[in-house]
Structures are given as C-alpha cells and as structure tokens.
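Have a look at the structure that comes next, please.
The complex appears here minus one protein chain, its other protein chains still in place.
Let's look at subunit A:
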C-alpha cells in the first residue's frame, strides 16, 4: 500500500466514524435523557429494546442495512449501497443504542434531587433536559468514547455495506483484513497499530475529561 493510500484509508475511517457518532449523539443523547428522566407506559419495553440493541452483532446490522439499500430493497432507489453513506447508516444503527443506553444510566445515576431542584427553580421541559445532561456530562462522555471505539474498530457491517472498494469505501479495518489476506502481514499490523493509537488517543482525551469531572464532582 502506498503511503498516500494509507492516509486516505485513515481519513475515511475518521470521517465515517465521526459523522456516525455525531449523528448518533444527536439521536441517542436526547432519547437517553428523556428515558432517564420520565416514566411513561411501555417504557420498560423501550429500555429492554435499547439494551438488546446495545449488543447487536455488527454483521447482522450489515445484512439488514444491505437488504434495505440493495437495488430491489425499500431504499434501493437511493443508490447508496457500497458508498461511505451506507457505512455511516450502518454505524449509526450500531452506536445510537449505545449512546442512548449509557446516557440513560448516566442521567439516572444523578440523584432525583437534581431533577427536583431544577423543577423548583422553574425549568421548562427542554431546560430540564439541558440541565441534567450538563450535570451527567461525565457519564455521557464515557458513552461517546465507547461508541467511538466500537464504530472505528468495527468491521463486519462496513465490509458488507461498503464493499471495501479502493479509493472509495476502504477503511482501516477492511484494509487490515485485505492486507492480511494477501499475506502482507506487516502492512496489516501497521494499520492495526494506527487504529490502536487513534482509539487510545481518543479515549484518553475523553478519559481526561471524565477524570477531571470526577475530581471536581467529589470533595
């Protein structure tokens, strides 16, 4: 693999992962906050569903998204199969339940007293959500770190719906598989180390925030 190609692969991995996690945050954090704060009929079912989806096998997600996007599938007309967009869709399906589930536990871990204090001070429903998200930010950031780690190192789904096409949908994980399969162990290992480094960097960046939060949170 040429150096330039390596950069391209890394760059695409980062793009796909970042976009999916950002969209997943937009969907998952409000959902998790809502579930953590309010009770309603059928909530237990929704929560059970989210917990189940947190452990979805990526390959299964890949198959389902593949079927949806394939030429004769319900979303076939969009022509998204074997594009980065398809990989992003699959990743969103994978990370959103993680973000919703971990946000929910972070919000629930905050004592009810915070909810009551904000309500007493006159928070509207939206202001209440924002206040509690801010209060639970440490736990929510660890959820983001977990989601990012899962998305960037995931291979089954992106392989299926992206197709590992050179200069188009090849990302780090699928490149590693290809290199290894063609006997190019050194290149595979090198890319693997880059992947490790990125996960590590990202996680320590977030962990610093979490630790800082913990230090400030406890006397």
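Here, a residue touches a chain if its C-beta (ideal position, glycine included) is under 8 Å from a C-beta of that chain, and two chains touch if they have at least 3 such contacts; residues count from 1.
Operating definition for what follows: contacts and distances are computed from a predicted model.
Asker: Identify the UniProt protein name of the omitted chain, choosing among "Phosphate ABC transporter ATP-binding protein", "Electron transfer flavoprotein subunit beta", "Membrane protein" or "acetolactate synthase".
Answerer: "Phosphate ABC transporter ATP-binding protein"
Asker: I'm checking contacts with the chain that's been left out. Which of A:52, A:127 or A:182 qualifies?
Answerer: A:127
Asker: Decide which residue listed in A:8, A:85 or A:135 touches the omitted chain of the complex.
Answerer: Going through A:8, A:85 or A:135 one by one, A:135 is the residue touching the chain not shown.
Asker: Tell me which residue among A:43, A:119 or A:168 touches the hidden chain in the full complex.
Answerer: A:119
Asker: Tell me which stretches of subunit A touch the chain missing from the display.
Answerer: Touching the missing chain: residues 111, 113-114, 116-125, 127, 131, 134-135, 213, 216-217, 219.
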